[in-house]
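A selection of the complex's chains, in situ.
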Amino acid sequence: MKLIEIAKFVKGELVGDPDIQISGLAKIQSASNGELTFLANPKYGKYLDSTKASAVLISKKQQSPDINHIRVDDPYLSFLEVLSLLYPVKDPDFDGIHTTAVVADTADIGKNVQIGPNVYIGESVKLGDNSVIFPNCVILDNVQIGENCRFYSRVSIREGCRVGNGVIIHDGTVVGSDGFGFAPDGEKYKKIPQMGIVVIEDDVEIGANSTIDRATIGETIIKKGCKIDNLVQIAHNVEIDANTVIAAQTGISGSTKVGKHVIIAGQVGTVGHIEIGDNAILGAKSGISKNVPAGEMWFGYPAMKIMKQKKIEAYLRRLPEMSKKVNKLIKQLEKLEDKLNLIGGEDER
Amino acid sequence: MKLIEIAKFVKGELVGDPDIQISGLAKIQSASNGELTFLANPKYGKYLDSTKASAVLISKKQQSPDINHIRVDDPYLSFLEVLSLLYPVKDPDFDGIHTTAVVADTADIGKNVQIGPNVYIGESVKLGDNSVIFPNCVILDNVQIGENCRFYSRVSIREGCRVGNGVIIHDGTVVGSDGFGFAPDGEKYKKIPQMGIVVIEDDVEIGANSTIDRATIGETIIKKGCKIDNLVQIAHNVEIDANTVIAAQTGISGSTKVGKHVIIAGQVGTVGHIEIGDNAILGAKSGISKNVPAGEMWFGYPAMKIMKQKKIEAYLRRLPEMSKKVNKLIKQLEKLEDKLNLIGGEDER
């Protein structure tokens, strides 16, 4: 692709040779001849002079470098757009439904679908047009899956769950496993049947080896546009509202409601039956034991508002010093008492 | 089913129309006509007047509402019993052993078994009567599995492990992977062979994508009636005694012994080679670094007895206040010293 074509595609201003051929993309410090790179973070500015890239995407606010460049509003976003253009995600070719896939006769399979080797699709499953199911996935009876979905290898969807359009699920993730519910029965526990389902709305993405449990009754629900990372646990009857982001190894306990556009960092845990308000932010490894109001940023274990937590942490670091102060005070006070007794001894008489 | 039949089934006292037809179950706030609901938690009492349910299970202690109801000792347990009655867990039908399953000739398969598509069952495996193996499970040589077990899709059982009767394992869980054992060998590490097995006793349930490592020598053992959630890690040579419950994302390190009827919340971690006593309770996200005596409740990181931990946390929250007090004391003492020097200045002479 010529540099001028890329400039047009990202609606940027080209400075330099419009006819140069761009054959690939790379980071500024490792780019070579024929490649396009970008400068977004100022700390990488030092590489501008030495980069071997043939052209660079830079911010309109930036001074012009000596090499070919395209001036844009946001160099990183433009770079990603070119990336998606040059390396489109390729659909696999499993000959439509692979001969080794086991698909129930009652399944309703859409047009232009790819179903990989050793996939199992149960009775009355609905699979929408243009969806791709990689090898060794297991989709049980009565599951409904929308259009343009992509399930990577070895995904499980348990019976009756519903998945919207444009949903991406990565390898090994389990949707609809039984919620963890047991009623005490003397020393033993009795299983509480988990009769509900999981509903995943449009444009959700879920990472690898995560687990999303079905509801006891009703639905565990992940709303439109949520993005969930690897090894995340979502318990039964949890509700996660639209466009919330959850990083790896976080766990949300049963019946907790998470608002819209919340950001939850990695390894966070919440107790059950609480509410996390819209636009809240939960810091990494936080242990959330109560409701978090909308828009607040919480952190710590047990978690509290981050300003409060940071303040306490600062005092904590100065605890050895404070202890010294107190011990010094005790000594000074003793001395003072002795002195006072010496001067005004009359009280003791 | 008629309401009177349900009342008899739960041994409750019916107040209202005995002939009403119940076609389903639902939560009190979302139930509709023809459905049975329950009231267990008083905070849902407000829905009693407005619910569209045709009948409600309530506590014998509760005042009678205007709608049809059945009075029972424990409305939630009765509700679960009706739930299990109306929605029994259905066994899948894979035509017995599915044609795409690969089962070794030397495997000993019981009666009335279902083995799903793309399952692999190795040499000399024993599988008891009435057990169900969902698609894409992998069961290696010499594994023994009891009766009435249910392994959901994509479960792995490594060679030689033993599983009792009535065991449920959810999708993606791995039983018998190598323990994490390496001996330093200069800068490198040398693998310590993991020659032991995993033993899972009767009526254990294990969630999705959990991992239970085989022992170095001997057995990693999960005793009768234990309930283990999703994404839990049980390391080599761990012993977990009967009826212990472990919530999601917890990790138990090598050779640790967990007692009977222990409750371990989510995201807990224990070091190796310690003992958790019978009936102990470990709070969410605790980091357990030493033995926990029987019956005690521990919490925190590092964990200690919960009363002690909560006390320290309370002081911690008041740390800024205490710091102010100390600084005020310092100033007051200075003033006092000045004053004293003014009065009894003779010492300084």
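For reference, chains read A and B in written order, and residue numbers begin at 1 within each chain.
Note that a contact is a pair of C-beta atoms (placed from the backbone, for glycine too) under 8 Å apart; a residue touches a chain by one contact, two chains touch by 3 or more.
As the structure is a prediction and not an experimental result, all values here were calculated from the model.
Displayed in place are 2 chains, all sharing one sequence; the entire complex defined by the structure file totals 3 copies.
Rule of thumb we're sticking to: only the chains that are shown with their structure count from here on.
Centres computed as Cα averages put chain A at a distance of 25 Å from chain B. Residues 25-27, 30, 76-77, 80, 83-84, 87, 89, 92, 98, 100, 116-118, 134-136, 152-154, 168, 170-172, 203, 205, 207-209, 225, 227, 229-231, 242-243, 245, 247-249, 260-261, 266-267, 284-285, 301, 313, 316-317, 319-320, 322-323, 326, 329-330, 333, 336-337, 340, 343-344, 347 of chain B touch chain A in their complex. Of all residues in chain A, those touching chain B in their complex are 100, 102, 118, 120, 122, 136, 138, 140-141, 154, 156, 158, 172, 174, 177-178, 180, 182-183, 187-189, 191-193, 195, 209-211, 213, 217-218, 231, 233, 235, 249, 251, 253, 267, 269, 271, 287, 289, 301-302, 311-312, 315-316, 318-319, 322, 325-326, 329, 332-333, 336, 339-340, 342-343.
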